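Every protein chain but one is kept in place in this view of the complex.
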Amino acid sequence: MIALTDQPIDTAALLEQVASPSAGAVVLFLGTTREMTAGRRTTSLDYECYPQMAEKKLAELEAEARRRWPLTGCAIVHRLGRLEIAEASVAVAVSSPHRQEAFEAGKWLIDTLKERAQIWKKQKWADATSQWVHPGLDSANIGGVVPPAQP
Amino acid sequence: MIALTDQPIDTAALLEQVASPSAGAVVLFLGTTREMTAGRRTTSLDYECYPQMAEKKLAELEAEARRRWPLTGCAIVHRLGRLEIAEASVAVAVSSPHRQEAFEAGKWLIDTLKERAQIWKKQKWADATSQWVHPGLDSANIGGVVPPAQP
Amino acid sequence: MSGESMTVRLELFALARQRAGRGSLEMALPRGATVGHLRSNLAARVPELAGMLPHCMFAIDTQYAGDEAVIPAGALVACIPPVSGG
Partner (left out) sequence: MSGESMTVRLELFALARQRAGRGSLEMALPRGATVGHLRSNLAARVPELAGMLPHCMFAIDTQYAGDEAVIPAGALVACIPPVSGG
(Lines give C-alpha, C1' and ligand atoms only; values in the text may rest on other atoms or scores of the structure.)
Protein backbone atom coordinates (compact mmCIF):
# COMPACT_ATOMS: atom_id res chain seq x y z
CA MET A 1 0.00 0.00 0.00
CA ILE A 2 1.30 3.44 -0.90
CA ALA A 3 -0.23 6.87 -0.40
CA LEU A 4 0.47 10.57 -0.77
CA THR A 5 -1.68 12.55 1.62
CA ASP A 6 -2.19 16.04 2.99
CA GLN A 7 -3.60 14.58 6.23
CA PRO A 8 -1.60 13.59 9.35
CA ILE A 9 -0.23 10.06 8.93
CA ASP A 10 -2.30 7.50 10.83
CA THR A 11 0.39 5.21 12.25
CA ALA A 12 -2.10 2.88 13.95
CA ALA A 13 -3.78 2.25 10.59
CA LEU A 14 -0.38 1.53 9.00
CA LEU A 15 0.53 -1.00 11.70
CA GLU A 16 -2.89 -2.60 11.22
CA GLN A 17 -2.27 -2.66 7.46
CA VAL A 18 0.99 -4.66 7.72
CA ALA A 19 -0.11 -7.00 10.53
CA SER A 20 -0.22 -10.66 9.52
CA PRO A 21 -0.39 -14.06 11.24
CA SER A 22 2.76 -14.90 9.23
CA ALA A 23 4.68 -11.92 10.60
CA GLY A 24 7.11 -12.23 13.49
CA ALA A 25 8.44 -8.69 13.14
CA VAL A 26 7.12 -5.26 12.26
CA VAL A 27 9.36 -2.25 11.65
CA LEU A 28 7.83 1.21 11.42
CA PHE A 29 9.99 4.16 10.39
CA LEU A 30 8.78 7.74 10.79
CA GLY A 31 10.60 10.74 9.41
CA THR A 32 9.72 13.67 11.65
CA THR A 33 10.19 17.40 11.31
CA ARG A 34 13.29 18.34 13.30
CA GLU A 35 13.47 21.77 14.87
CA MET A 36 17.23 22.40 14.63
CA THR A 37 19.35 21.90 11.50
CA ALA A 38 23.02 22.86 11.75
CA GLY A 39 22.18 25.29 14.54
CA ARG A 40 19.27 27.02 12.74
CA ARG A 41 15.67 26.80 13.91
CA THR A 42 13.01 25.54 11.53
CA THR A 43 9.44 26.64 12.20
CA SER A 44 7.64 24.55 9.56
CA LEU A 45 8.15 22.57 6.37
CA ASP A 46 6.15 22.48 3.14
CA TYR A 47 6.23 19.39 0.94
CA GLU A 48 5.19 19.19 -2.68
CA CYS A 49 5.49 16.42 -5.24
CA TYR A 50 4.98 15.54 -8.87
CA PRO A 51 2.01 13.29 -8.14
CA GLN A 52 2.09 11.05 -11.22
CA MET A 53 5.80 10.25 -10.89
CA ALA A 54 5.91 10.14 -7.09
CA GLU A 55 3.03 7.67 -6.86
CA LYS A 56 4.58 5.47 -9.51
CA LYS A 57 7.95 5.63 -7.74
CA LEU A 58 6.50 4.67 -4.33
CA ALA A 59 4.66 1.74 -5.95
CA GLU A 60 7.93 0.63 -7.60
CA LEU A 61 9.71 0.82 -4.25
CA GLU A 62 7.06 -1.35 -2.60
CA ALA A 63 7.25 -3.90 -5.44
CA GLU A 64 11.06 -3.95 -5.35
CA ALA A 65 11.12 -4.41 -1.56
CA ARG A 66 8.64 -7.29 -1.84
CA ARG A 67 10.89 -8.91 -4.47
CA ARG A 68 14.03 -8.52 -2.37
CA TRP A 69 12.67 -9.58 1.00
CA PRO A 70 9.95 -12.05 2.06
CA LEU A 71 7.62 -9.35 3.34
CA THR A 72 4.20 -10.12 4.75
CA GLY A 73 3.20 -6.45 4.61
CA CYS A 74 4.54 -3.18 3.21
CA ALA A 75 3.10 0.33 3.41
CA ILE A 76 4.63 3.66 2.40
CA VAL A 77 2.96 7.01 3.07
CA HIS A 78 4.32 10.48 2.36
CA ARG A 79 2.64 13.59 3.60
CA LEU A 80 2.33 16.78 1.53
CA GLY A 81 1.62 20.42 2.39
CA ARG A 82 2.48 22.28 5.60
CA LEU A 83 4.00 20.34 8.52
CA GLU A 84 4.72 21.65 11.99
CA ILE A 85 7.69 20.58 14.13
CA ALA A 86 7.64 16.91 15.29
CA GLU A 87 4.99 15.87 12.75
CA ALA A 88 5.72 12.84 10.56
CA SER A 89 6.43 13.64 6.92
CA VAL A 90 6.93 10.04 5.88
CA ALA A 91 6.12 6.59 7.23
CA VAL A 92 7.39 3.19 6.11
CA ALA A 93 5.91 0.07 7.71
CA VAL A 94 7.00 -3.46 6.85
CA SER A 95 6.39 -6.87 8.35
CA SER A 96 8.16 -10.18 7.78
CA PRO A 97 8.48 -13.59 9.39
CA HIS A 98 11.87 -12.68 10.94
CA ARG A 99 13.23 -9.35 12.11
CA GLN A 100 16.42 -9.08 10.06
CA GLU A 101 14.44 -8.71 6.81
CA ALA A 102 12.05 -6.18 8.31
CA PHE A 103 14.95 -3.95 9.44
CA GLU A 104 16.75 -4.29 6.10
CA ALA A 105 13.65 -3.61 4.02
CA GLY A 106 12.58 -0.64 6.17
CA LYS A 107 16.04 0.91 5.95
CA TRP A 108 16.31 0.33 2.21
CA LEU A 109 12.85 1.77 1.57
CA ILE A 110 13.44 5.05 3.36
CA ASP A 111 16.99 5.43 1.98
CA THR A 112 15.77 4.82 -1.57
CA LEU A 113 12.62 6.92 -1.23
CA LYS A 114 14.74 9.88 -0.16
CA GLU A 115 17.02 9.43 -3.17
CA ARG A 116 14.36 8.83 -5.79
CA ALA A 117 10.83 9.97 -4.97
CA GLN A 118 9.82 13.13 -6.84
CA ILE A 119 9.07 15.03 -3.65
CA TRP A 120 10.55 18.32 -2.41
CA LYS A 121 10.55 20.17 0.86
CA LYS A 122 10.78 23.87 1.60
CA GLN A 123 12.19 24.79 4.97
CA LYS A 124 10.78 27.82 6.74
CA TRP A 125 13.33 29.26 9.16
CA ALA A 126 12.75 31.16 12.40
CA ASP A 127 14.16 34.33 10.74
CA ALA A 128 11.21 34.17 8.31
CA THR A 129 13.33 33.20 5.30
CA SER A 130 12.43 30.02 3.50
CA GLN A 131 14.39 27.71 1.27
CA TRP A 132 13.62 24.86 -1.09
CA VAL A 133 15.93 21.95 -0.34
CA HIS A 134 17.72 20.63 -3.43
CA PRO A 135 20.80 18.55 -2.55
CA GLY A 136 23.82 19.57 -4.62
CA LEU A 137 22.20 22.86 -5.51
CA ASP A 138 22.84 24.86 -2.38
CA SER A 139 25.39 27.52 -3.38
CA ALA A 140 24.33 31.11 -2.76
CA ASN A 141 24.06 31.84 -6.47
CA ILE A 142 21.67 29.10 -7.45
CA GLY A 143 20.29 28.12 -4.03
CA GLY A 144 16.80 28.95 -3.00
CA VAL A 145 17.04 31.37 -0.08
CA VAL A 146 14.07 33.68 -0.15
CA PRO A 147 14.27 36.85 1.96
CA PRO A 148 11.33 37.63 4.22
CA ALA A 149 8.48 39.50 2.55
CA GLN A 150 8.70 43.24 3.03
CA PRO A 151 5.96 44.72 5.21
CA MET B 1 11.16 4.23 29.63
CA ILE B 2 10.88 0.50 30.20
CA ALA B 3 7.92 -1.64 31.19
CA LEU B 4 6.82 -5.21 31.70
CA THR B 5 3.07 -5.49 31.30
CA ASP B 6 0.27 -8.02 31.04
CA GLN B 7 -1.79 -5.58 28.94
CA PRO B 8 -1.71 -5.18 25.13
CA ILE B 9 1.14 -2.87 24.13
CA ASP B 10 -0.08 0.65 23.33
CA THR B 11 2.05 1.55 20.30
CA ALA B 12 0.53 5.03 19.94
CA ALA B 13 1.59 5.84 23.51
CA LEU B 14 5.11 4.57 22.78
CA LEU B 15 5.44 6.74 19.67
CA GLU B 16 4.19 9.69 21.72
CA GLN B 17 6.74 8.83 24.41
CA VAL B 18 9.76 9.02 22.06
CA ALA B 19 8.56 12.02 20.01
CA SER B 20 10.83 15.06 20.30
CA PRO B 21 11.37 18.35 18.44
CA SER B 22 15.03 17.24 18.16
CA ALA B 23 14.11 13.96 16.46
CA GLY B 24 14.25 13.52 12.71
CA ALA B 25 13.66 9.78 12.82
CA VAL B 26 11.61 7.31 14.84
CA VAL B 27 12.00 3.54 14.57
CA LEU B 28 9.43 1.27 16.17
CA PHE B 29 10.04 -2.48 16.27
CA LEU B 30 7.28 -4.91 17.20
CA GLY B 31 7.84 -8.61 17.78
CA THR B 32 4.57 -10.34 16.92
CA THR B 33 3.27 -13.84 17.54
CA ARG B 34 3.77 -15.81 14.33
CA GLU B 35 1.34 -18.58 13.52
CA MET B 36 3.70 -20.98 11.69
CA THR B 37 7.13 -22.08 12.95
CA ALA B 38 8.98 -24.64 10.84
CA GLY B 39 5.69 -25.88 9.44
CA ARG B 40 3.91 -26.23 12.81
CA ARG B 41 0.95 -24.12 13.84
CA THR B 42 1.09 -22.13 17.08
CA THR B 43 -2.20 -21.26 18.73
CA SER B 44 -0.91 -19.01 21.53
CA LEU B 45 2.17 -18.09 23.52
CA ASP B 46 2.70 -17.56 27.24
CA TYR B 47 5.47 -15.31 28.48
CA GLU B 48 6.91 -15.22 31.97
CA CYS B 49 9.88 -13.39 33.43
CA TYR B 50 12.01 -12.98 36.52
CA PRO B 51 10.68 -9.50 37.24
CA GLN B 52 13.55 -8.10 39.32
CA MET B 53 16.24 -9.14 36.85
CA ALA B 54 14.23 -8.50 33.68
CA GLU B 55 13.37 -4.94 34.70
CA LYS B 56 16.95 -4.22 35.63
CA LYS B 57 18.14 -5.68 32.32
CA LEU B 58 15.72 -3.61 30.24
CA ALA B 59 16.80 -0.47 32.10
CA GLU B 60 20.45 -1.36 31.43
CA LEU B 61 19.68 -1.84 27.74
CA GLU B 62 18.03 1.57 27.54
CA ALA B 63 20.98 3.22 29.33
CA GLU B 64 23.51 1.44 27.10
CA ALA B 65 21.64 2.42 23.91
CA ARG B 66 21.52 6.05 25.07
CA ARG B 67 25.28 5.93 25.69
CA ARG B 68 26.04 4.43 22.28
CA TRP B 69 23.73 6.54 20.12
CA PRO B 70 22.51 10.14 20.41
CA LEU B 71 18.92 9.15 21.12
CA THR B 72 16.20 11.69 21.78
CA GLY B 73 13.83 8.99 23.03
CA CYS B 74 13.94 5.30 23.95
CA ALA B 75 11.16 3.01 25.16
CA ILE B 76 11.16 -0.77 25.67
CA VAL B 77 8.05 -2.72 26.62
CA HIS B 78 7.69 -6.49 26.98
CA ARG B 79 4.37 -8.16 27.40
CA LEU B 80 3.76 -11.08 29.78
CA GLY B 81 1.06 -13.75 30.07
CA ARG B 82 -1.07 -15.23 27.29
CA LEU B 83 -0.74 -13.81 23.75
CA GLU B 84 -2.85 -14.71 20.76
CA ILE B 85 -1.53 -14.89 17.17
CA ALA B 86 -0.44 -11.53 15.67
CA GLU B 87 -0.29 -9.76 19.05
CA ALA B 88 2.89 -7.86 19.91
CA SER B 89 5.03 -9.50 22.60
CA VAL B 90 7.69 -6.79 22.59
CA ALA B 91 8.04 -3.22 21.38
CA VAL B 92 11.17 -1.09 21.05
CA ALA B 93 10.78 2.57 20.06
CA VAL B 94 13.70 4.95 19.58
CA SER B 95 14.09 8.42 18.15
CA SER B 96 17.21 10.32 17.09
CA PRO B 97 18.16 13.37 15.04
CA HIS B 98 19.12 11.19 12.03
CA ARG B 99 17.75 7.86 10.85
CA GLN B 100 20.94 5.77 10.76
CA GLU B 101 21.26 5.88 14.56
CA ALA B 102 17.58 5.08 15.10
CA PHE B 103 17.81 1.95 12.93
CA GLU B 104 21.06 0.84 14.56
CA ALA B 105 19.82 1.42 18.10
CA GLY B 106 16.47 -0.28 17.44
CA LYS B 107 18.16 -3.32 15.93
CA TRP B 108 20.73 -3.55 18.72
CA LEU B 109 18.06 -3.22 21.42
CA ILE B 110 15.86 -6.05 20.17
CA ASP B 111 18.86 -8.30 19.34
CA THR B 112 20.32 -7.76 22.80
CA LEU B 113 17.00 -8.00 24.64
CA LYS B 114 16.40 -11.40 23.05
CA GLU B 115 19.84 -12.60 24.14
CA ARG B 116 19.82 -11.24 27.67
CA ALA B 117 16.44 -10.37 29.17
CA GLN B 118 15.29 -12.90 31.78
CA ILE B 119 12.07 -13.66 29.92
CA TRP B 120 10.77 -17.00 28.61
CA LYS B 121 8.04 -18.07 26.24
CA LYS B 122 6.00 -21.24 26.11
CA GLN B 123 4.60 -22.15 22.74
CA LYS B 124 1.20 -23.82 22.58
CA TRP B 125 0.84 -25.89 19.41
CA ALA B 126 -2.27 -26.71 17.43
CA ASP B 127 -1.92 -30.40 18.48
CA ALA B 128 -2.44 -29.24 22.10
CA THR B 129 1.14 -29.91 23.18
CA SER B 130 3.07 -27.03 24.63
CA GLN B 131 6.76 -26.33 24.97
CA TRP B 132 8.95 -23.90 26.85
CA VAL B 133 11.48 -22.38 24.48
CA HIS B 134 15.06 -22.61 25.76
CA PRO B 135 17.60 -22.13 22.97
CA GLY B 136 20.32 -24.80 23.08
CA LEU B 137 18.15 -27.00 25.25
CA ASP B 138 15.87 -28.54 22.68
CA SER B 139 16.86 -32.20 22.52
CA ALA B 140 14.08 -34.67 23.17
CA ASN B 141 15.61 -35.79 26.44
CA ILE B 142 15.87 -32.44 28.18
CA GLY B 143 13.49 -30.36 26.05
CA GLY B 144 10.15 -29.23 27.33
CA VAL B 145 7.54 -30.98 25.19
CA VAL B 146 4.47 -31.58 27.29
CA PRO B 147 1.92 -34.07 25.94
CA PRO B 148 -1.70 -32.99 25.92
CA ALA B 149 -3.53 -33.56 29.19
CA GLN B 150 -5.40 -36.89 29.23
CA PRO B 151 -9.17 -36.50 29.26
CA MET C 1 14.35 18.74 -38.29
CA SER C 2 11.46 20.24 -40.33
CA GLY C 3 10.37 23.85 -40.07
CA GLU C 4 7.07 22.89 -38.40
CA SER C 5 6.73 23.62 -34.71
CA MET C 6 4.89 21.93 -31.88
CA THR C 7 3.70 22.96 -28.46
CA VAL C 8 5.00 21.16 -25.41
CA ARG C 9 3.69 21.62 -21.90
CA LEU C 10 6.40 21.83 -19.24
CA GLU C 11 5.74 21.25 -15.54
CA LEU C 12 7.91 22.98 -12.95
CA PHE C 13 8.36 22.10 -9.28
CA ALA C 14 9.82 23.48 -6.08
CA LEU C 15 12.60 26.07 -6.63
CA ALA C 16 12.12 25.92 -10.42
CA ARG C 17 8.43 26.71 -10.02
CA GLN C 18 9.29 29.53 -7.61
CA ARG C 19 11.96 30.99 -9.91
CA ALA C 20 9.68 30.86 -12.94
CA GLY C 21 6.79 32.27 -10.96
CA ARG C 22 4.47 29.57 -12.31
CA GLY C 23 3.94 25.81 -12.21
CA SER C 24 3.84 25.19 -15.94
CA LEU C 25 4.81 26.73 -19.27
CA GLU C 26 3.75 26.15 -22.86
CA MET C 27 6.85 25.93 -25.03
CA ALA C 28 6.89 26.16 -28.83
CA LEU C 29 9.65 23.87 -30.14
CA PRO C 30 10.54 22.64 -33.63
CA ARG C 31 9.18 19.16 -34.38
CA GLY C 32 11.85 16.61 -33.57
CA ALA C 33 13.27 18.78 -30.77
CA THR C 34 15.08 16.93 -28.01
CA VAL C 35 15.21 17.40 -24.25
CA GLY C 36 18.56 19.14 -24.84
CA HIS C 37 16.85 21.68 -27.13
CA LEU C 38 14.13 22.28 -24.55
CA ARG C 39 16.76 22.75 -21.84
CA SER C 40 18.55 25.49 -23.90
CA ASN C 41 15.32 27.19 -24.92
CA LEU C 42 14.12 27.21 -21.32
CA ALA C 43 17.35 28.77 -20.01
CA ALA C 44 17.01 31.51 -22.62
CA ARG C 45 13.33 32.13 -22.00
CA VAL C 46 13.51 32.07 -18.17
CA PRO C 47 17.01 33.27 -17.24
CA GLU C 48 16.23 32.76 -13.53
CA LEU C 49 16.33 29.01 -14.23
CA ALA C 50 19.64 28.99 -16.10
CA GLY C 51 21.77 28.39 -12.98
CA MET C 52 19.82 25.38 -11.76
CA LEU C 53 18.93 23.59 -15.01
CA PRO C 54 22.24 21.69 -15.25
CA HIS C 55 21.25 20.07 -11.91
CA CYS C 56 17.76 19.10 -13.06
CA MET C 57 16.50 15.96 -14.80
CA PHE C 58 13.66 15.92 -17.31
CA ALA C 59 10.84 13.47 -17.79
CA ILE C 60 8.65 12.92 -20.87
CA ASP C 61 5.20 11.61 -20.01
CA THR C 62 6.45 10.63 -16.51
CA GLN C 63 9.55 8.74 -17.78
CA TYR C 64 13.01 10.15 -17.22
CA ALA C 65 14.60 11.13 -20.54
CA GLY C 66 18.18 12.17 -21.40
CA ASP C 67 19.14 15.25 -23.41
CA GLU C 68 19.20 13.19 -26.63
CA ALA C 69 15.56 12.03 -26.29
CA VAL C 70 13.19 13.37 -28.94
CA ILE C 71 10.05 14.97 -27.52
CA PRO C 72 6.85 13.73 -29.18
CA ALA C 73 4.27 16.33 -30.18
CA GLY C 74 1.77 16.84 -27.38
CA ALA C 75 4.09 15.38 -24.76
CA LEU C 76 3.98 16.42 -21.13
CA VAL C 77 7.52 17.29 -20.04
CA ALA C 78 8.55 17.81 -16.42
CA CYS C 79 11.61 19.47 -14.97
CA ILE C 80 12.75 17.49 -11.89
CA PRO C 81 15.17 19.31 -9.58
CA PRO C 82 17.20 17.28 -7.04
CA VAL C 83 14.65 15.66 -4.72
CA SER C 84 14.38 16.16 -0.95
CA GLY C 85 11.42 14.08 0.23
CA GLY C 86 11.42 11.97 3.38
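Note that the chains are named A, B and C in the order they appear, and that numbering of residues resets to 1 at the start of each chain.
We adopt the following convention: a contact is a pair of C-beta atoms (placed from the backbone, for glycine too) under 8 Å apart; a residue touches a chain by one contact, two chains touch by 3 or more.
Everything numeric in this text was worked out from a predicted model, so none of it was measured.
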| item | value |
| --- | --- |
| Chains on display which the left-out chain touches in the complete complex | B |
| From B:Ile9, B:Ala23 or B:Cys49, residue that would touch the chain that is not displayed | B:Cys49 |
| Footprint left on subunit B by the chain that the document does not show | 31, 47-50, 52-54, 56, 78, 89-90, 110, 113-122, 132-137, 141-142, 144, 146 |
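We take it that only the chains that are shown with their structure count from here on.
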| item | value |
| --- | --- |
| Between subunit A and subunit C, centroid-to-centroid distance (C-alpha), Å | 26 |
| Approximate Å spacing (C-alpha centroids) for the pair subunit B, subunit C | 52 |
| Residues of subunit C whose C-beta touches two or more other chains | none |
| Numbers and ranges of subunit B residues touching at least 2 other chains | none |
